[in-house]
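All protein chains of the complex are present and in place, except for one that has been dropped.
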Amino acid sequence: MNLSTLLIALEAIGVLAFALSGIIEAARKHFDLVGVVMIGFITAFGGGTLRDVLLDRRPFFWVEQEFWVWALIGIGFALPFFFKAQHIELTEKAMLIPDAVGLGAFAAGGTHIALQMDASPLIAVLMGVITAVVGGILRDVLVNEVPRAFHDHQPYAVIAFAGGWLVVLLSYVGTPESVDVLVAAVLMIVLRLLAVKFGWELKRWRFL
Amino acid sequence: MNLSTLLIALEAIGVLAFALSGIIEAARKHFDLVGVVMIGFITAFGGGTLRDVLLDRRPFFWVEQEFWVWALIGIGFALPFFFKAQHIELTEKAMLIPDAVGLGAFAAGGTHIALQMDASPLIAVLMGVITAVVGGILRDVLVNEVPRAFHDHQPYAVIAFAGGWLVVLLSYVGTPESVDVLVAAVLMIVLRLLAVKFGWELKRWRFL
Partner (left out) sequence: MNLSTLLIALEAIGVLAFALSGIIEAARKHFDLVGVVMIGFITAFGGGTLRDVLLDRRPFFWVEQEFWVWALIGIGFALPFFFKAQHIELTEKAMLIPDAVGLGAFAAGGTHIALQMDASPLIAVLMGVITAVVGGILRDVLVNEVPRAFHDHQPYAVIAFAGGWLVVLLSYVGTPESVDVLVAAVLMIVLRLLAVKFGWELKRWRFL
């Protein structure tokens, strides 16, 4: 599989997954249709946009591939009706699967993009983390909750951080870049889903 | 009327209107004077600044026209005393009129600026929406409320979106650009005020 096709596919999966998580969250809060679409938008594009601003990378990926903007607008308006028609319940759990998929796709893709722009390994890994977590943080702040990434006590950003280093390490090995990115993305998604499934917890900070 | 004069006037009206809405909101929350001025500031300049960052447009409009910064500082300190002297009650309703004026002025102006910088129609419209809504979103997040734009169930962002398309459409017709922008701005302000007055509601997303 061609590298640039893979990167575009990964980005598409990340955008759709995060948009879905934002739409579910906003629908759960009884936002109106426009609010649901806007939260979906910001969740999907927030992380990548901040990464592009920090790396001074223009045009933004959503300006370059305007198709995604149109797709999101359509999905945002169609989805609530689909959920209703299918009697799908919008529980907090429903959000966790697209969120995990977006985490892996964006962290691997973001790290790779930063490496290509000659960022140092640490900065590239941080850019991957930013791509992966900022959309979700904005989503949670905008619905007036403490961001899950900070206090759900389950590994989230730390998976993006570890997965970013995996992309960096694999880039030193002889494997094709598309394999590096794909392996890291899949591994992060699986890890996150396992963490949620089995309730792995990070050490909580407690007063004595 | 000269186009650049009109654009500056529109921007001035938008800045003052949003600053006023931020000042009223912060005063209602019993912030101190410095807090009131800062919220006014962020509400007034937040949307335009994000638009300029995204379009990579420097210097920012508030750097270019430093006068507005001084004006805002003055207004911010004078206004609370004026309200008090005049026994003007700072109800939530008092905020809706400057907010509507800012919406129209910024959405029309923002779309036009993006078109001038060769943005595609969709991106230009989105830049208009961003210019118009981001200041208010920041204002609401900073006073720790869910942004009105997302959940008051009344058309707000959607008016900016439709008005932006009107600017795009009129730009294809032979009318002078200043007329395009002015017509769209006035139309958006009127629509928003009517929506508030008559309680037009967007479809709310509800579980079965």
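Per-chain residue numbering starts at 1, and chain names A and B are given in the order in which the chains are listed.
Heads up, the rule we're going with is that a residue touches a chain if its C-beta (ideal position, glycine included) is under 8 Å from a C-beta of that chain, and two chains touch if they have at least 3 such contacts.
The model shown is predicted, which means the values in this text are computed figures rather than measured ones.
From the options B:Ala9, B:Leu122 or B:Val141, the residue with contact to the chain not on display is B:Val141. Within chain A, the residues in touch with the undisplayed chain are 53-54, 56, 119-120, 122-123, 126, 133, 137, 141, 144-147, 149-153, 155-158, 201-208.
Along chain B, the points of touch with the absent chain fall at residues 26-27, 29-36, 38-39, 49, 53, 58, 60, 63, 66, 69-70, 80, 84, 87, 89-90, 141-144.
The rule is short, and it goes like this: only the chains that are shown with their structure count from here on.
Centroids of chain A and chain B (each the mean of its C-alpha atoms) stand 30 Å apart.
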